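All protein chains but one are shown in place.
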Amino acid sequence: MVAISYDATLVLDLAAAGARFGSRTVLHPVSLRVQRATTCLVHGANGSGKTTLLRLCAGLLSPTGGERWASGPSLYLRPGSGARRRQTVEEALETARTLSGHGRARLGPALEAAMLSPLRKRRVETLSSGQRSRLVIGIALVAAPALVCLDEPSAHLDDEGLSIVRAGVRQLAAVGTAVLIATHDRDLLADRPDARLLVSDGAVTDIGCSGVR
Amino acid sequence: MAESAQERAGRAPRPVLGLLATVAVVAALVLGLVVAPAEAIQGQAQRLMYVHVPAAWTAFCAFAVVLGCSVAVLMGRSRRWDAHAQAAAELGVGMTALAIVEGSIWGHSVWGVWWTWDARLVTTAVLLLLYLGYLGVRGLPGDSRRVSRRAAVVGVVSFVQVPVVHFSVLWWRTLHQPPTLVSPSSSPPIAPMMLAALLVSVLAFMLAGAWFVRRRVAQLVDDSPAEEMAAVPGRASSPLIVTRGSS
Partner (left out) sequence: MFWRQVSALVRRDLAVEAATREALATVPPLILAGLLLAGIGFELPPAELAAVAPGLLWLLVLTAAVPLARGVLAAERDDDAWDLLRSLAQPAALLTGKATSLCLQMLIAWGFGAALAVALLGARWPPVAVLAAVLAMPGVATNVTVFGAVLGEHGRPALLTTLILTAGLPALVAGSQAAVSEGAEAWLVLIAVYDVVAIVTAWAIFPALLEE
């Protein structure tokens, strides 16, 4: 079962990586390998360590022990993050696109997919919570890095917003991006996720979905 | 790295250093206050040199230690290096303040001024400010690893600024006496007994400084939660693998 050709398909390899703040262990060492174009839901109670796991995966947090390897840039996004309040929606996406080194052609489709085209000239601070959650999907799509970690992407979202998240995740997987999603919503994705992880008291376990061994 | 209490106790300051420092301090006091002659022009006030010069030298050495330990911290070294950086910075700040205050008293008794805009004086004051800033960053709240990395950055930036600061002030104005020992002439312009007293004072300050740093490091490492030195408890298990499409 472990006989996978890692070299080409692996985007993230955590080897016994843990996290600790001061004397408190927030995440016990976990070994996690994520292949490209996969989707994985991360469940767990509040304060269990989901966010820490995602930030560790995204490389924002250096592991207290163990190692992290990633094949390329990783992005951690939560609703409302990733843009300056006084930027316009278009400027925010443009920043993410340029920093990721993608061509201009990316911008239009990402705006469309996140249904942000009518809002492109609006300042981020004037967006509603749900619209800001869509902005996060737009940023992920326009940057399309190796790994995207979405923290509670469905917060503040209505049904339409939820379908945008679902479509966005599908599109990310289609371009080869691996997506980790921390959520309480077990049915967040329309398609079955490739894996489900449970974080409980800082310990990460698989919860039996196929694809997780 | 995990470190047992025994290992830590093994690294506790040995009394030898403290004893040596005490002997050197007593010797320096006797030499500086009794044996060495009073200076012809400056009189008894010149004896302040036996504190002023060693304090300044000790401070410079301490700041060099801060630099070395800061670089080590930035290269991922352990909490012990960080504790050495902090202890050395505290020593350096104390010694710099002592050198400035004491130099000011000396200057006032010899030249009648508390302060002069001389390059070495200004540089020393800047050193004091930079490392007070360093200690300020050390005192920031938050995760100790992050704080020590931030402090290490300030430790490096501060040290490399010092020569530039010194030269800029040196060019700006030089009023001070030329350096006493590091002068181009082959024989130092100082009586042999004065030189002996000065060198013993320097030794006493260095030993006492080293003793302080060791004590402080032991205290700092003890203060930090024991768990911090320990590795994260291992949970050896086969890796979780997220792979495509097998669902």
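In order of appearance the chains are A and B, and numbering begins at 1 in each one.
The definition used in the following text is that a residue touches a chain if its C-beta (ideal position, glycine included) is under 8 Å from a C-beta of that chain, and two chains touch if they have at least 3 such contacts.
All figures in this text were calculated on a predicted structure; none of them were measured in a lab.
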Would you list the chains present here that the left-out chain is in contact with?
A, B
For the chain left off this view, which of A:145, A:161 or A:202 is in contact with it?
A:145
Which one, B:15, B:43 or B:136, makes contact with the chain that was left out?
B:136
With the missing chain put back, one of A:38, A:74, A:154 or A:171 would touch it. Which one?
A:74
Option from B:44, B:161 or B:219 whose C-beta touches the chain left out:
B:161
Contact footprint on chain A, counting only the chain that is left out
55, 58-62, 73-78, 80-87, 91, 94-96, 98-101, 123, 139, 143, 145
It is residues of chain B that touch the chain not shown, namely 74, 126, 129-130, 132-133, 136-137, 140-143, 146, 149-150, 152-154, 156-158, 160-161, 164-165, 167-169, 171-172
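Operating definition for what follows: only the chains that are shown with their structure count from here on.
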Whole-Å distance, C-alpha centre of chain A to that of chain B, is 46
Footprint of chain A on chain B - complex, ascending
143-145, 225, 227-228, 231-235, 237-247
Mind pulling up the chain A residues that touch chain B in the complex?
2, 4, 9, 14-16, 18, 20-23, 25, 28-38, 40, 64-66, 178, 192-195, 197, 203-204, 206, 209-213
